[in-house]
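Structure record follows, encoded as structure tokens.
Only one protein chain is missing; all other protein chains are in place.
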Amino acid sequence: MYAQIEKMAAALAPKLTAWRRHLHTIPETAWNERETSAFLASELKRMGYEVITGNPVAGHDTGLVAELRCGGADQPVFALRFDIDGLPVEEASDPEHLPLSLGFQSRHAGCMHACGHDGHAAIGLGCARLLQKLRHHLSGTVRLIFQPAEEGARGAAPVVEKGWLSDASYFLAGHITGRDYGGSEEPDAVPVCSSLATTKFDAVFHGRSCHGAQPEEGASAISALSAAVLALNAIPRHSQGATFLNVGRITAGEGRNVIAGFGRMEAEVRGASTELNHYMEEQAFRIIRHCAAMYGCTADILPQGHAPSLESSPDFCRELAEICGKGLSSVRFAEKPEVFRASEDAAAMLRTVREAGGKGAFLLFPTHTAAPLHSCRYDFDETILPKAVSIFTAAVFHWCGGSLSQPPL
Amino acid sequence: MYAQIEKMAAALAPKLTAWRRHLHTIPETAWNERETSAFLASELKRMGYEVITGNPVAGHDTGLVAELRCGGADQPVFALRFDIDGLPVEEASDPEHLPLSLGFQSRHAGCMHACGHDGHAAIGLGCARLLQKLRHHLSGTVRLIFQPAEEGARGAAPVVEKGWLSDASYFLAGHITGRDYGGSEEPDAVPVCSSLATTKFDAVFHGRSCHGAQPEEGASAISALSAAVLALNAIPRHSQGATFLNVGRITAGEGRNVIAGFGRMEAEVRGASTELNHYMEEQAFRIIRHCAAMYGCTADILPQGHAPSLESSPDFCRELAEICGKGLSSVRFAEKPEVFRASEDAAAMLRTVREAGGKGAFLLFPTHTAAPLHSCRYDFDETILPKAVSIFTAAVFHWCGGSLSQPPL
Amino acid sequence: MYAQIEKMAAALAPKLTAWRRHLHTIPETAWNERETSAFLASELKRMGYEVITGNPVAGHDTGLVAELRCGGADQPVFALRFDIDGLPVEEASDPEHLPLSLGFQSRHAGCMHACGHDGHAAIGLGCARLLQKLRHHLSGTVRLIFQPAEEGARGAAPVVEKGWLSDASYFLAGHITGRDYGGSEEPDAVPVCSSLATTKFDAVFHGRSCHGAQPEEGASAISALSAAVLALNAIPRHSQGATFLNVGRITAGEGRNVIAGFGRMEAEVRGASTELNHYMEEQAFRIIRHCAAMYGCTADILPQGHAPSLESSPDFCRELAEICGKGLSSVRFAEKPEVFRASEDAAAMLRTVREAGGKGAFLLFPTHTAAPLHSCRYDFDETILPKAVSIFTAAVFHWCGGSLSQPPL
Partner (left out) sequence: MYAQIEKMAAALAPKLTAWRRHLHTIPETAWNERETSAFLASELKRMGYEVITGNPVAGHDTGLVAELRCGGADQPVFALRFDIDGLPVEEASDPEHLPLSLGFQSRHAGCMHACGHDGHAAIGLGCARLLQKLRHHLSGTVRLIFQPAEEGARGAAPVVEKGWLSDASYFLAGHITGRDYGGSEEPDAVPVCSSLATTKFDAVFHGRSCHGAQPEEGASAISALSAAVLALNAIPRHSQGATFLNVGRITAGEGRNVIAGFGRMEAEVRGASTELNHYMEEQAFRIIRHCAAMYGCTADILPQGHAPSLESSPDFCRELAEICGKGLSSVRFAEKPEVFRASEDAAAMLRTVREAGGKGAFLLFPTHTAAPLHSCRYDFDETILPKAVSIFTAAVFHWCGGSLSQPPL
């Protein structure tokens, strides 16, 4: 049966490419994925899926959930997650950029799929197609979550809030990545054992404006903000693991000769574990409050996104490695999980599943890429798509009623 | 004759008001005073003036100069300066705001005459009219300079560069102000003995962008800029007089998780004397360079405007006070010069004249105002207009051939 | 009679010099003026004074008060103040230094009268001698206050606390100074209309020590203190007058590889008025508290001295100028009061007297000096001593019963 899955996925390759390329032409930034959601809903309905749109994510109107109910009492829910948002990046216009030379470049000015989520959504459609075909061999419910706003670690929490992970026994998600493992042994899939936890926030400083020639009448939001930047960067390094902080954008002040009454910074902290991230967050918030007060200002801290550290279930990974090793001849699945030196929104979902007694994993799908993630020249080798579809489908098959010894369709 | 001047000025009051109100409807920001310049040129030509437009100010196409050549060998040049630019301020829309209720509010969205330069330009036209009438009693040349871009202390230097002050023996300029002197003895004109020298500049920081998770690859323009803000504010106070510094606007960075490659600050320094301002400037520039270098960045310092401290000629002021005291019954001229706790672009012109052996003064014209300078509710009592015209005209008459004892026209 | 006073003072010159030189040999730092106090007490007792020692200053055992009770119901108390402390300065040892070449250099290693208080104390003894002789022409009480700890602005407050100024109608104090007025018109005495108010304080930072390799366990007092230094220097300049701040000494930390658990700074703020000084003080204290909290530390602020701005009574100064002008032929008394660009402890005493309805003044006594105040080469021209004695004695005589027209002794 696994050979069958592999064969079906291979046959689907041209369709996967077509889906991905169409999605690449209509990138939409976080919370604005309306055209994308409509396209995905239409394809899923055509396949016969029950599609939940409208408000699948608490407080937002993009994203969608499709379910395949295969029946069987007390049968498990297996949740798959695919992120669908693009980035506010202007796509490269040089002839060597493949999406341009092949004519599938972004049609939305200033927006681009520069993080591979077009590929992730296409993998989602591919899994939907294969699982639909395998439905009579499955039991339980397969839930395909097409999540908006992964960028900025914002979409996962409201998905969790809506309860889409509360009853899930199994969870899988993944990310196409360009990591070069070298040699012939390069894996196609690598489970992640930990990622950087992160908290994204804006700090808004309120001072008191006045003419620059009467400084004592005012309270400079620029001074408070600048002091905070220095002190944030100086948060003591933690000896128990990596911590990071970045103030990425600042804007403040009304005019050259006016004491600034207003300032805003966009910042993020990260930690090699959820606890280390919490350490950074606590320090950062305390510093911001006191830097504001020091200059007679006040500061509001506005949360903008949060992800815990991602921890795949070790036994789930081992079992998945065994399935792939025995069942999928075209896929190299790395046995040893890796640390992912980035943050990933799916962590909140995986944690929800595991805390309720379920299992799951987050996979990296290494493949050739033209440029780093988030670059305007980013593009990836589409041969990874059917491989990812095989792995996800095989996993669902295994945990929802299938077995290695089952005869082919 | 001085009584005659006073009478002529009084008769001109309705016209002065009309000019001022028309100018108030067409405010234009610094270097964009095209409609204003065209209107002034047309009025001046109608009075018979030789008008120089096109390029009266080095490197710019706004502003204008009108000359009245009254003849006489070796006779003096008397330069009068009137500034004409508005501010990027949205005019108030409440019914109590007089320009609105009387229908002469700004017709240029986002722009307003909130610093009284509409009045200054109207005074200029008034002087032009009266001096044209008095021309047969005058000798030498009267040069009326309608200067653009006083705001930000930018326009005076290129006017000086063009040579308009090089041959001037006398110089006068003034500013309508709302200072409340209280009592019945409130003066209509006060000479300024010193103002704040100022240097306006932008500092542009160039760092090296990279992903926030590899901080060692980048060089944060935000860190450099923030360190500079703190250090600039901490420039040691000078014991010899007032010094000020303001960083009024900052903007830096590309995105939350990107080490900032770029930052810009808009700043200004001021000093109670040209030397004190120079002290601040030197310290500020050194700090900016080293703060950039400290974080592996570089910084460009872009000058945006400069004014020395303004120093009226003491004897010129005394003589002018005497003329006004004896000749102009409706005008109270303060004998004691005052410190002007602001910066004024005319300082560069006055200094040029004095350095070449000439004399001159800068006058404040106190009058009732509805709100502080630069406020969207600013408005002033127009009865000051004919008084200012009288004083300027009387001064020109005195130094260009007239005398107190001269018979009336 | 004034001529008589002048003559007596002139005759006393050798004795004044002898007193001053002896005092110069026994300098003692603030609160340690025991040998000095004993010497002064012994001289005053020999003149027949009632001397209060032991505890004339709240909480301390140095300094002394001598009173001359001249009787008369409802007669005024006239308080004169002379400061007596030396400085922790090692006196110069080069042959050109007059105290060395004449053999009256400091015999106390590391301590020196480098601020002229030896002269002030000698003037006090001189006044005591003359007033004793004049006692039958006087009414009321003359109170001679020999104050310890003027340096650091520490001694005046506890003198006031003891009540020595509560019943005083008149107050006089002065300071020998090296200001060069140039020309033959150089005055011998100049009343002070304002001085810099000041607050001296230490800030002690308490952090949490730990090994430098576990920074997250500690809270660095060095980081908190350093942030405070920068922010203190960056307190916005006040537009209404001069303000100063100095952090003059810092010391913190236990060892190179230990997160600092402790830090101390010695600082002072100053302002051209008591209000401006208060502005600086408020800002400084707030900044220190928040810089400590920002880094998880706490800070104690320990007051070390305080002086308000000194304001002589204008009418008292005018009257004194008249007395000197008419009565003392050898003394040039400046009519126009001056700003003293330093802080002076006597301000607290003068304010107490004035707030209770009394009058008084602080005088500068310009004379030739060998080096700036507080320098190890400081020395002053002793011819100022009898002049100062004349002025003080004449003032007491005038306000305590004497009159210009009184016949000579």
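Labels A, B and C are assigned to the chains in the order they are written; within every chain, residues are numbered from 1.
Throughout what follows, a contact is a pair of C-beta atoms (placed from the backbone, for glycine too) under 8 Å apart; a residue touches a chain by one contact, two chains touch by 3 or more.
The structure displayed is predicted, hence computed values, not measured ones.
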item: Given C:A38, C:I52, C:I250 or C:I301, the one touching the chain that is not displayed; value: C:I250
item: Sole residue of C:E266, C:D300 or C:E338 that reaches the chain not shown, by the stated touch rule; value: C:E266
item: Of A:A242, A:I301 or A:C376, the residue in touch with the unshown chain; value: A:A242
item: Selected residue (touches chain absent from view) among B:K162, B:H238 or B:R332; value: B:H238
item: Touching residue (missing chain; options C:A13, C:L98 or C:V229); value: C:V229
item: Residues of chain A (touch criterion as defined above) contacting the omitted chain; value: 230-231, 233-234, 236-237, 239, 242-245, 341
item: Missing-chain contacts mapped onto chain B; value: 213-216, 218, 220, 223, 227, 230-231, 234, 236-240, 259, 279, 286-287, 290-291, 293-296
item: Chain C, residues in touch with the chain not shown (by the definition above); value: 152, 196, 200, 211-213, 215, 220, 222-223, 225-227, 229-230, 233, 244, 246-260, 263, 266-268, 270, 304, 341-342, 372, 374
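Simple rule for what comes next: only the chains that are shown with their structure count from here on.
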item: Central chain (by mean CA position); value: B
item: Chain pair with the greatest number of C-beta contact pairs; value: A-B
item: Chain A and chain B: spacing of chain centres that average the CA atoms, whole Å; value: 56
item: Separation of chain B from chain C, taking each centre as the mean of its C-alpha atoms, in whole Å; value: 47
item: Euclidean distance of C-alpha centroids - chain A vs chain C, Å; value: 71
item: Multi-chain contact residues (two or more partners), chain C; value: 230-231, 234, 236-237, 239
